[in-house]
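Omission of a single protein chain aside, the complex is shown with its protein chains in their original locations.
Showing subunit A:
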Amino acid sequence: MNILCVCGNGIGTSVLLKVNVEQVASDMNMDVTVTTSDAGSAKGTANMNDLVLTSPQLAAELEGVDVPVETIENFMDPDEVKKILEKYAD
């Protein structure tokens, strides 16, 4: 599945989240492609993905996209990421 990680600028927190998501997905034997984006351009690219991950503060910027948007409080917590991925695993 394709996952988009969104942060304010697309170079900081979303990159850390991407690394964490890829690690968790690999532990779960899930096949994922993770990309990152800033909140401004995420609306345009979100629909090309199956799932969008972002922080609670930025979720409002993504209102109206057609794919599920999940928020993460602790970007560094593999368990929090795992719980979300489990919902979308086949």
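Following the convention adopted for this analysis, a contact is a pair of C-beta atoms (placed from the backbone, for glycine too) under 8 Å apart; a residue touches a chain by one contact, two chains touch by 3 or more; residues count from 1.
Rule of thumb we're sticking to: contacts and distances are computed from a predicted model.
S.K.: Which of the following is the UniProt-recorded protein name of the chain this complex doesn't show: "Peroxiredoxin family protein", "Serine/threonine protein phosphatase PrpC", "Thiol:disulfide interchange protein DsbE" or "Ascorbate-specific PTS system EIIA component"?
M.R.: "Ascorbate-specific PTS system EIIA component"
S.K.: Determine and list the subunit A residues touching the chain excluded from the picture.
M.R.: Missing-chain contacts on subunit A: residues 7-13, 15-17, 19-20, 23, 36, 38-39, 55-58, 73-78.
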